[in-house]
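Removed: one protein chain of the complex. Kept in place: all other protein chains.
For clarity, chains are labelled A and B in written order, and residue numbers in each chain start from 1.
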Amino acid sequence: MVRRWWDWLLIGLSVVMFCAALVVVFLYAPREATMGDVQRIFYFHVASAWVGFFGFFVTFLGGVLYLVRGERRWDILSLSSAEVGLTFITMVLITGSLWAKPVWGTYWTWEPRLTISAVQWLIYVAYVMLRASTVGEERVARFSAVYGVLAFVTVPLSWFAIRWWRTIHPQVVSSEGMALTPKMVQTLMASLATFTVIYVTLLRERMRLEQAQDRLAALREG
Amino acid sequence: MIEVRGLRKSFGSRTALDDVSLSVADRERVMLVGPNGAGKTTLLRILATLGRPSAGSVLIDGRDPFREWAKVRASIGFLSHQTLLYGDLSARQNLRFYARMYQVEDADARIDELLRRVDLHQRQDDLVRGYSRGMQQRLAVARAVLHGPTVLLLDEPYSGLDPIASESLTRLLDGLADDGCTLLLTSHRPVAEGRLFDRVVALNRGRVVHDGAFGDPRTFADRYRSWVGAAEAA
Partner (left out) sequence: MLRQIGAILAKDLAAELHTREILSAMAVFAITAVLTFSFALDLRGATGEAAAPGVLWTTIAFTGTLGLSRSLAREQESGGISGLMLASEDRTVIFVGKALSNLVLMLLLEIVLLPLATIFFDVNFVRPSVVLIVVLGTVGYATAGTLLAAIAVNTRAREVMLPILLLPLVVPLLLGAVHATAGLLEGLTLAEVGSWVQILVVYDLLMTAAAVATFSYVVEA
(Lines give C-alpha, C1' and ligand atoms only; values in the text may rest on other atoms or scores of the structure.)
Protein backbone atom coordinates (compact mmCIF):
# COMPACT_ATOMS: atom_id res chain seq x y z
CA MET A 1 0.00 0.00 0.00
CA VAL A 2 2.87 2.33 0.60
CA ARG A 3 4.24 3.77 -2.59
CA ARG A 4 7.25 1.84 -3.73
CA TRP A 5 10.05 3.39 -5.67
CA TRP A 6 8.55 2.43 -8.98
CA ASP A 7 5.29 4.15 -8.05
CA TRP A 8 7.22 7.36 -7.55
CA LEU A 9 9.05 6.72 -10.77
CA LEU A 10 5.76 6.31 -12.60
CA ILE A 11 4.34 9.49 -11.16
CA GLY A 12 7.47 11.40 -12.02
CA LEU A 13 7.57 9.95 -15.49
CA SER A 14 3.92 10.83 -16.07
CA VAL A 15 4.45 14.44 -15.18
CA VAL A 16 7.60 14.78 -17.24
CA MET A 17 6.23 12.99 -20.26
CA PHE A 18 3.00 14.94 -20.19
CA CYS A 19 4.84 18.24 -20.20
CA ALA A 20 7.07 16.98 -22.97
CA ALA A 21 4.05 15.79 -24.91
CA LEU A 22 2.44 19.21 -24.65
CA VAL A 23 5.58 20.74 -26.08
CA VAL A 24 5.75 18.18 -28.87
CA VAL A 25 2.09 18.50 -29.79
CA PHE A 26 1.98 22.26 -29.79
CA LEU A 27 5.43 23.18 -30.99
CA TYR A 28 6.99 20.24 -32.77
CA ALA A 29 4.07 18.92 -34.75
CA PRO A 30 3.34 20.79 -37.94
CA ARG A 31 0.23 22.83 -38.44
CA GLU A 32 -2.25 20.79 -40.42
CA ALA A 33 -3.16 22.24 -43.78
CA THR A 34 -6.95 22.15 -43.79
CA MET A 35 -7.93 22.03 -40.14
CA GLY A 36 -5.41 24.29 -38.52
CA ASP A 37 -4.39 24.17 -34.89
CA VAL A 38 -7.60 22.50 -33.79
CA GLN A 39 -6.27 19.35 -35.39
CA ARG A 40 -3.73 19.03 -32.57
CA ILE A 41 -6.48 17.58 -30.42
CA PHE A 42 -6.22 14.53 -32.65
CA TYR A 43 -3.05 13.42 -30.84
CA PHE A 44 -4.77 13.32 -27.48
CA HIS A 45 -7.93 11.92 -28.98
CA VAL A 46 -6.33 8.92 -30.65
CA ALA A 47 -4.00 8.23 -27.73
CA SER A 48 -6.97 8.23 -25.34
CA ALA A 49 -8.85 5.85 -27.61
CA TRP A 50 -5.98 3.41 -27.69
CA VAL A 51 -5.46 3.51 -23.96
CA GLY A 52 -9.20 3.21 -23.39
CA PHE A 53 -9.28 0.03 -25.41
CA PHE A 54 -6.16 -1.29 -23.74
CA GLY A 55 -7.79 -0.71 -20.37
CA PHE A 56 -10.69 -2.77 -21.58
CA PHE A 57 -8.35 -5.58 -22.45
CA VAL A 58 -6.76 -5.45 -19.01
CA THR A 59 -10.20 -5.58 -17.39
CA PHE A 60 -10.95 -8.64 -19.47
CA LEU A 61 -7.66 -10.26 -18.52
CA GLY A 62 -8.22 -9.53 -14.85
CA GLY A 63 -11.69 -11.03 -15.15
CA VAL A 64 -10.45 -14.26 -16.68
CA LEU A 65 -7.71 -14.61 -14.09
CA TYR A 66 -10.15 -13.96 -11.29
CA LEU A 67 -12.56 -16.62 -12.51
CA VAL A 68 -9.77 -19.14 -12.88
CA ARG A 69 -7.76 -18.35 -9.74
CA GLY A 70 -10.30 -16.76 -7.43
CA GLU A 71 -7.76 -14.29 -6.07
CA ARG A 72 -8.91 -10.82 -5.01
CA ARG A 73 -5.94 -9.07 -6.63
CA TRP A 74 -7.20 -9.90 -10.12
CA ASP A 75 -10.53 -8.40 -9.24
CA ILE A 76 -8.74 -5.28 -8.03
CA LEU A 77 -6.88 -5.11 -11.34
CA SER A 78 -10.13 -5.39 -13.30
CA LEU A 79 -12.05 -2.77 -11.42
CA SER A 80 -9.16 -0.33 -11.38
CA SER A 81 -8.59 -0.69 -15.09
CA ALA A 82 -12.31 -0.23 -15.72
CA GLU A 83 -12.45 3.03 -13.80
CA VAL A 84 -9.29 4.45 -15.32
CA GLY A 85 -10.34 3.23 -18.77
CA LEU A 86 -13.71 4.90 -18.35
CA THR A 87 -11.95 8.18 -17.71
CA PHE A 88 -9.91 7.84 -20.89
CA ILE A 89 -12.90 6.88 -22.99
CA THR A 90 -14.77 9.88 -21.66
CA MET A 91 -11.81 11.94 -22.84
CA VAL A 92 -12.13 10.39 -26.29
CA LEU A 93 -15.76 11.42 -26.54
CA ILE A 94 -15.08 14.93 -25.26
CA THR A 95 -12.03 15.56 -27.44
CA GLY A 96 -13.90 14.07 -30.38
CA SER A 97 -16.72 16.58 -29.94
CA LEU A 98 -14.38 19.51 -29.39
CA TRP A 99 -12.56 18.61 -32.56
CA ALA A 100 -15.62 17.92 -34.65
CA LYS A 101 -17.49 21.15 -34.05
CA PRO A 102 -15.03 23.67 -35.49
CA VAL A 103 -13.88 21.36 -38.27
CA TRP A 104 -17.09 19.73 -39.45
CA GLY A 105 -19.74 21.92 -37.87
CA THR A 106 -21.30 19.24 -35.71
CA TYR A 107 -20.51 17.97 -32.23
CA TRP A 108 -21.08 14.35 -33.01
CA THR A 109 -20.01 12.39 -36.05
CA TRP A 110 -20.72 8.73 -36.53
CA GLU A 111 -17.11 8.12 -37.33
CA PRO A 112 -16.24 4.47 -36.57
CA ARG A 113 -13.60 5.11 -33.92
CA LEU A 114 -15.83 7.53 -32.10
CA THR A 115 -18.82 5.24 -32.31
CA ILE A 116 -16.96 2.24 -30.98
CA SER A 117 -15.69 4.44 -28.18
CA ALA A 118 -19.26 5.37 -27.35
CA VAL A 119 -20.15 1.68 -27.18
CA GLN A 120 -17.12 1.00 -24.97
CA TRP A 121 -18.10 3.89 -22.77
CA LEU A 122 -21.54 2.35 -22.27
CA ILE A 123 -19.98 -1.00 -21.44
CA TYR A 124 -17.62 0.55 -18.91
CA VAL A 125 -20.48 2.41 -17.29
CA ALA A 126 -22.57 -0.77 -17.18
CA TYR A 127 -19.62 -2.54 -15.53
CA VAL A 128 -19.33 0.14 -12.86
CA MET A 129 -23.08 0.17 -12.27
CA LEU A 130 -23.15 -3.61 -12.00
CA ARG A 131 -20.50 -3.48 -9.31
CA ALA A 132 -22.42 -0.81 -7.45
CA SER A 133 -25.67 -2.73 -7.59
CA THR A 134 -24.43 -6.14 -6.49
CA VAL A 135 -24.29 -7.12 -2.85
CA GLY A 136 -21.50 -9.29 -1.49
CA GLU A 137 -17.80 -8.83 -2.21
CA GLU A 138 -17.31 -12.21 -3.79
CA ARG A 139 -20.45 -11.91 -5.89
CA VAL A 140 -19.46 -8.49 -7.16
CA ALA A 141 -16.14 -9.86 -8.31
CA ARG A 142 -17.67 -12.90 -9.99
CA PHE A 143 -20.43 -11.05 -11.79
CA SER A 144 -18.23 -8.26 -13.05
CA ALA A 145 -15.57 -10.71 -14.20
CA VAL A 146 -18.17 -12.59 -16.27
CA TYR A 147 -19.52 -9.34 -17.68
CA GLY A 148 -16.03 -8.13 -18.53
CA VAL A 149 -15.32 -11.33 -20.43
CA LEU A 150 -18.59 -11.32 -22.34
CA ALA A 151 -18.34 -7.64 -23.19
CA PHE A 152 -14.80 -7.96 -24.46
CA VAL A 153 -15.83 -10.76 -26.80
CA THR A 154 -18.41 -8.50 -28.45
CA VAL A 155 -16.19 -5.46 -28.96
CA PRO A 156 -14.27 -6.68 -32.05
CA LEU A 157 -17.58 -7.68 -33.61
CA SER A 158 -19.04 -4.26 -32.84
CA TRP A 159 -16.00 -2.68 -34.44
CA PHE A 160 -16.46 -4.57 -37.71
CA ALA A 161 -20.18 -4.02 -37.78
CA ILE A 162 -19.73 -0.29 -37.24
CA ARG A 163 -17.06 -0.04 -39.93
CA TRP A 164 -19.25 -1.81 -42.47
CA TRP A 165 -22.11 0.41 -41.49
CA ARG A 166 -20.06 3.51 -42.14
CA THR A 167 -18.90 2.28 -45.53
CA ILE A 168 -22.50 1.90 -46.63
CA HIS A 169 -23.12 5.49 -45.67
CA PRO A 170 -19.80 7.07 -46.45
CA GLN A 171 -19.34 10.41 -44.85
CA VAL A 172 -17.46 13.48 -45.58
CA VAL A 173 -16.38 13.72 -42.00
CA SER A 174 -13.63 11.35 -41.15
CA SER A 175 -10.16 11.46 -39.76
CA GLU A 176 -9.26 8.81 -42.32
CA GLY A 177 -8.83 11.63 -44.79
CA MET A 178 -5.86 13.05 -42.96
CA ALA A 179 -2.46 12.46 -44.46
CA LEU A 180 0.13 11.89 -41.75
CA THR A 181 3.59 13.27 -42.26
CA PRO A 182 6.52 11.66 -40.42
CA LYS A 183 6.58 14.43 -37.84
CA MET A 184 2.92 13.83 -37.12
CA VAL A 185 3.48 10.14 -36.70
CA GLN A 186 6.25 10.83 -34.23
CA THR A 187 4.02 13.18 -32.29
CA LEU A 188 1.33 10.56 -32.22
CA MET A 189 3.76 7.98 -30.89
CA ALA A 190 4.88 10.41 -28.22
CA SER A 191 1.29 11.03 -27.12
CA LEU A 192 0.59 7.34 -27.09
CA ALA A 193 3.60 6.60 -24.92
CA THR A 194 2.71 9.41 -22.53
CA PHE A 195 -0.88 8.37 -22.15
CA THR A 196 0.09 4.76 -21.61
CA VAL A 197 2.40 5.77 -18.79
CA ILE A 198 -0.32 7.95 -17.30
CA TYR A 199 -2.73 5.02 -17.52
CA VAL A 200 -0.35 2.70 -15.70
CA THR A 201 0.24 5.33 -13.02
CA LEU A 202 -3.46 5.92 -12.46
CA LEU A 203 -4.09 2.19 -12.51
CA ARG A 204 -1.49 1.65 -9.85
CA GLU A 205 -2.89 4.44 -7.69
CA ARG A 206 -6.42 3.07 -7.97
CA MET A 207 -5.24 -0.41 -7.07
CA ARG A 208 -3.40 0.94 -4.03
CA LEU A 209 -6.56 2.71 -2.91
CA GLU A 210 -8.57 -0.49 -3.16
CA GLN A 211 -5.93 -2.50 -1.35
CA ALA A 212 -5.91 0.09 1.43
CA GLN A 213 -9.70 -0.19 1.72
CA ASP A 214 -9.39 -3.96 1.99
CA ARG A 215 -6.85 -3.55 4.79
CA LEU A 216 -9.13 -1.12 6.59
CA ALA A 217 -12.08 -3.49 6.35
CA ALA A 218 -9.98 -6.39 7.60
CA LEU A 219 -8.73 -4.38 10.58
CA ARG A 220 -12.29 -3.41 11.44
CA GLU A 221 -13.44 -7.03 11.42
CA GLY A 222 -10.61 -8.47 13.43
CA MET B 1 -21.96 -41.65 3.81
CA ILE B 2 -20.53 -38.16 4.10
CA GLU B 3 -16.87 -37.28 4.65
CA VAL B 4 -15.92 -33.65 5.18
CA ARG B 5 -12.29 -32.73 5.74
CA GLY B 6 -10.75 -29.35 6.46
CA LEU B 7 -13.57 -27.47 4.81
CA ARG B 8 -13.09 -23.73 4.48
CA LYS B 9 -15.44 -21.23 2.90
CA SER B 10 -14.81 -17.52 2.61
CA PHE B 11 -17.02 -14.93 1.01
CA GLY B 12 -14.45 -12.29 0.23
CA SER B 13 -13.02 -11.29 3.59
CA ARG B 14 -15.71 -13.02 5.66
CA THR B 15 -14.98 -16.58 6.70
CA ALA B 16 -18.15 -18.64 6.94
CA LEU B 17 -16.56 -22.03 7.56
CA ASP B 18 -13.18 -22.57 9.14
CA ASP B 19 -11.52 -25.99 9.06
CA VAL B 20 -14.67 -28.05 9.43
CA SER B 21 -14.29 -31.81 9.54
CA LEU B 22 -17.16 -34.23 9.93
CA SER B 23 -18.02 -37.83 9.24
CA VAL B 24 -21.55 -39.11 8.88
CA ALA B 25 -22.05 -42.84 8.48
CA ASP B 26 -24.84 -44.49 6.54
CA ARG B 27 -28.22 -44.26 8.18
CA GLU B 28 -27.04 -41.87 10.86
CA ARG B 29 -29.35 -39.08 11.92
CA VAL B 30 -27.38 -35.96 12.70
CA MET B 31 -28.70 -32.63 13.85
CA LEU B 32 -26.67 -29.49 13.16
CA VAL B 33 -27.11 -26.66 15.63
CA GLY B 34 -25.57 -23.28 16.28
CA PRO B 35 -26.37 -19.59 16.46
CA ASN B 36 -27.26 -17.49 13.44
CA GLY B 37 -24.35 -17.04 11.10
CA ALA B 38 -22.54 -20.08 12.48
CA GLY B 39 -22.24 -21.60 9.03
CA LYS B 40 -24.91 -24.33 9.15
CA THR B 41 -26.63 -23.30 5.92
CA THR B 42 -23.31 -22.73 4.18
CA LEU B 43 -22.18 -26.23 5.09
CA LEU B 44 -25.37 -27.83 3.85
CA ARG B 45 -25.30 -25.89 0.63
CA ILE B 46 -21.74 -26.93 -0.08
CA LEU B 47 -22.65 -30.56 0.54
CA ALA B 48 -25.41 -30.12 -2.05
CA THR B 49 -22.85 -28.47 -4.40
CA LEU B 50 -24.86 -25.27 -4.39
CA GLY B 51 -21.66 -23.48 -3.38
CA ARG B 52 -17.98 -24.22 -3.83
CA PRO B 53 -15.58 -24.62 -0.91
CA SER B 54 -12.57 -22.33 -0.72
CA ALA B 55 -10.50 -25.22 0.57
CA GLY B 56 -10.89 -28.74 1.90
CA SER B 57 -12.65 -31.80 0.57
CA VAL B 58 -16.08 -33.35 0.51
CA LEU B 59 -16.81 -36.97 -0.30
CA ILE B 60 -20.25 -38.47 -0.66
CA ASP B 61 -20.32 -42.24 -0.87
CA GLY B 62 -16.64 -42.03 -1.69
CA ARG B 63 -17.14 -39.63 -4.59
CA ASP B 64 -16.26 -35.97 -5.02
CA PRO B 65 -19.62 -34.38 -5.81
CA PHE B 66 -17.97 -31.46 -7.59
CA ARG B 67 -16.21 -33.73 -10.04
CA GLU B 68 -18.83 -36.42 -10.45
CA TRP B 69 -22.06 -34.58 -9.95
CA ALA B 70 -23.88 -36.48 -12.66
CA LYS B 71 -23.42 -39.66 -10.62
CA VAL B 72 -23.80 -38.19 -7.16
CA ARG B 73 -26.91 -36.09 -7.69
CA ALA B 74 -29.28 -39.03 -7.56
CA SER B 75 -28.17 -39.80 -4.00
CA ILE B 76 -28.79 -36.34 -2.63
CA GLY B 77 -32.07 -34.81 -1.56
CA PHE B 78 -32.19 -31.20 -0.41
CA LEU B 79 -34.85 -29.31 1.48
CA SER B 80 -34.68 -25.75 2.74
CA HIS B 81 -37.13 -23.01 3.59
CA GLN B 82 -37.12 -22.24 -0.11
CA THR B 83 -39.45 -24.72 -1.70
CA LEU B 84 -37.71 -25.01 -5.09
CA LEU B 85 -41.15 -25.39 -6.64
CA TYR B 86 -42.76 -23.57 -9.55
CA GLY B 87 -45.83 -21.55 -8.58
CA ASP B 88 -47.19 -21.54 -12.11
CA LEU B 89 -47.30 -25.31 -12.32
CA SER B 90 -49.53 -27.79 -10.50
CA ALA B 91 -48.19 -30.12 -7.83
CA ARG B 92 -48.26 -32.99 -10.24
CA GLN B 93 -46.49 -31.05 -12.98
CA ASN B 94 -43.80 -29.98 -10.55
CA LEU B 95 -43.14 -33.55 -9.51
CA ARG B 96 -43.26 -34.77 -13.08
CA PHE B 97 -40.62 -32.22 -14.02
CA TYR B 98 -38.26 -33.36 -11.32
CA ALA B 99 -39.02 -36.98 -12.13
CA ARG B 100 -37.94 -36.34 -15.70
CA MET B 101 -34.79 -34.58 -14.60
CA TYR B 102 -33.83 -37.41 -12.28
CA GLN B 103 -34.98 -40.09 -14.71
CA VAL B 104 -37.17 -41.69 -12.06
CA GLU B 105 -38.60 -45.04 -13.10
CA ASP B 106 -42.35 -45.56 -12.95
CA ALA B 107 -42.65 -41.86 -12.36
CA ASP B 108 -46.42 -41.67 -12.31
CA ALA B 109 -46.80 -44.42 -9.74
CA ARG B 110 -44.10 -42.93 -7.53
CA ILE B 111 -45.67 -39.48 -7.76
CA ASP B 112 -49.07 -40.91 -6.83
CA GLU B 113 -47.58 -42.67 -3.84
CA LEU B 114 -45.76 -39.57 -2.60
CA LEU B 115 -48.70 -37.27 -3.08
CA ARG B 116 -50.76 -39.58 -0.92
CA ARG B 117 -48.05 -39.77 1.69
CA VAL B 118 -47.89 -36.01 2.06
CA ASP B 119 -51.64 -35.77 1.83
CA LEU B 120 -51.81 -33.61 -1.28
CA HIS B 121 -53.43 -36.07 -3.63
CA GLN B 122 -56.73 -34.20 -3.69
CA ARG B 123 -55.17 -30.89 -4.73
CA GLN B 124 -52.55 -32.27 -7.09
CA ASP B 125 -53.78 -30.42 -10.16
CA ASP B 126 -54.07 -27.04 -8.51
CA LEU B 127 -51.36 -24.48 -9.13
CA VAL B 128 -48.80 -24.41 -6.36
CA ARG B 129 -49.14 -20.66 -6.18
CA GLY B 130 -52.46 -21.21 -4.42
CA TYR B 131 -51.07 -23.52 -1.75
CA SER B 132 -50.64 -22.55 1.87
CA ARG B 133 -47.14 -22.47 3.31
CA GLY B 134 -47.65 -25.80 5.02
CA MET B 135 -48.88 -27.43 1.82
CA GLN B 136 -45.96 -26.05 -0.13
CA GLN B 137 -43.50 -27.39 2.37
CA ARG B 138 -45.15 -30.83 2.23
CA LEU B 139 -44.89 -30.81 -1.54
CA ALA B 140 -41.27 -29.72 -1.20
CA VAL B 141 -40.61 -32.77 0.92
CA ALA B 142 -42.14 -34.95 -1.77
CA ARG B 143 -39.92 -33.24 -4.33
CA ALA B 144 -36.83 -33.77 -2.18
CA VAL B 145 -37.36 -37.52 -1.82
CA LEU B 146 -38.88 -38.21 -5.22
CA HIS B 147 -35.75 -39.72 -6.72
CA GLY B 148 -35.03 -41.93 -3.75
CA PRO B 149 -31.96 -40.23 -2.33
CA THR B 150 -29.84 -41.94 0.31
CA VAL B 151 -28.67 -38.68 1.84
CA LEU B 152 -31.16 -36.05 2.93
CA LEU B 153 -29.89 -32.54 3.63
CA LEU B 154 -32.51 -30.48 5.39
CA ASP B 155 -32.03 -26.80 6.20
CA GLU B 156 -34.57 -25.56 8.74
CA PRO B 157 -37.32 -27.67 7.20
CA TYR B 158 -39.68 -27.08 10.10
CA SER B 159 -39.76 -23.32 9.77
CA GLY B 160 -43.24 -22.06 9.06
CA LEU B 161 -44.93 -25.37 9.76
CA ASP B 162 -47.81 -25.66 12.19
CA PRO B 163 -47.81 -28.48 14.78
CA ILE B 164 -49.79 -30.86 12.58
CA ALA B 165 -47.56 -30.34 9.58
CA SER B 166 -44.46 -30.63 11.79
CA GLU B 167 -45.71 -33.90 13.15
CA SER B 168 -46.30 -35.35 9.70
CA LEU B 169 -42.85 -34.18 8.58
CA THR B 170 -41.31 -35.96 11.55
CA ARG B 171 -43.24 -39.12 10.74
CA LEU B 172 -42.13 -38.92 7.15
CA LEU B 173 -38.48 -38.42 8.05
CA ASP B 174 -38.68 -41.26 10.54
CA GLY B 175 -40.01 -43.54 7.83
CA LEU B 176 -37.31 -42.50 5.39
CA ALA B 177 -34.57 -42.98 7.96
CA ASP B 178 -35.91 -46.45 8.70
CA ASP B 179 -35.80 -47.17 4.99
CA GLY B 180 -32.08 -46.37 4.97
CA CYS B 181 -31.72 -42.63 4.48
CA THR B 182 -28.92 -40.67 6.11
CA LEU B 183 -30.28 -37.49 7.63
CA LEU B 184 -28.43 -34.23 8.20
CA LEU B 185 -30.70 -31.53 9.48
CA THR B 186 -30.23 -28.01 10.78
CA SER B 187 -32.61 -26.62 13.30
CA HIS B 188 -33.16 -23.61 15.48
CA ARG B 189 -35.27 -25.55 17.92
CA PRO B 190 -33.28 -28.70 18.54
CA VAL B 191 -35.17 -29.90 21.58
CA ALA B 192 -38.60 -29.61 19.96
CA GLU B 193 -37.47 -31.20 16.74
CA GLY B 194 -34.77 -33.51 18.06
CA ARG B 195 -36.77 -36.64 18.73
CA LEU B 196 -35.39 -38.53 15.77
CA PHE B 197 -31.78 -37.68 16.15
CA ASP B 198 -29.03 -39.71 17.73
CA ARG B 199 -26.18 -37.30 17.16
CA VAL B 200 -25.67 -33.57 17.37
CA VAL B 201 -22.96 -31.36 15.90
CA ALA B 202 -22.69 -27.76 17.04
CA LEU B 203 -21.15 -25.03 14.95
CA ASN B 204 -20.11 -21.61 16.08
CA ARG B 205 -18.39 -18.93 14.00
CA GLY B 206 -17.67 -21.46 11.29
CA ARG B 207 -16.03 -24.01 13.59
CA VAL B 208 -17.18 -27.32 15.00
CA VAL B 209 -17.47 -26.84 18.76
CA HIS B 210 -19.15 -30.11 19.67
CA ASP B 211 -19.78 -33.45 18.06
CA GLY B 212 -21.45 -36.20 20.07
CA ALA B 213 -24.61 -38.04 21.06
CA PHE B 214 -27.83 -36.09 21.24
CA GLY B 215 -28.48 -37.24 24.79
CA ASP B 216 -31.31 -36.34 27.11
CA PRO B 217 -33.47 -33.53 25.69
CA ARG B 218 -34.08 -32.20 29.17
CA THR B 219 -30.42 -31.29 29.64
CA PHE B 220 -29.91 -30.17 26.05
CA ALA B 221 -30.24 -26.44 26.61
CA ASP B 222 -27.56 -26.39 29.30
CA ARG B 223 -25.17 -28.45 27.26
CA TYR B 224 -25.78 -26.29 24.22
CA ARG B 225 -24.91 -23.24 26.25
CA SER B 226 -21.64 -24.77 27.30
CA TRP B 227 -20.61 -25.53 23.72
CA VAL B 228 -21.56 -22.25 22.28
CA GLY B 229 -21.07 -19.78 25.11
CA ALA B 230 -23.84 -18.20 27.16
CA ALA B 231 -23.93 -14.94 25.24
CA GLU B 232 -24.44 -16.63 21.90
CA ALA B 233 -26.99 -19.10 23.19
CA ALA B 234 -29.31 -16.41 24.53
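We adopt the following convention: contacts are C-beta pairs under 8 Å (C-beta built on N, C-alpha and C of every residue); 3 or more make two chains touch, one makes a residue touch a chain.
Note that the structure is a prediction, hence the values are computed from the model and not measured.
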item	value
Among shown chains, those touching the left-out chain	A, B
From B:L50, B:A109, B:I164 or B:A192, residue that would touch the chain that is not displayed	B:L50
From B:F78, B:Y158, B:F197 or B:W227, residue that would touch the chain that is not displayed	B:F78
Positions on chain B contacted by the hidden chain, ascending	11, 45, 48-52, 69-70, 73, 76, 78, 80, 82-89, 93, 97-98, 100-103, 127, 143
Where the missing chain touches chain A, by residue	67, 119, 122-123, 125-126, 129-130, 133-135, 138-139, 142-143, 145-147, 149-151, 153-154, 157-158, 160-162, 164-165, 168
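The rule is short, and it goes like this: only the chains that are shown with their structure count from here on.
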item	value
Of chain A, residues touching chain B in the complex	70, 72, 136-138, 141, 214, 217-218, 221
Complex contacts: residues of chain B adjacent to chain A	10-14, 54
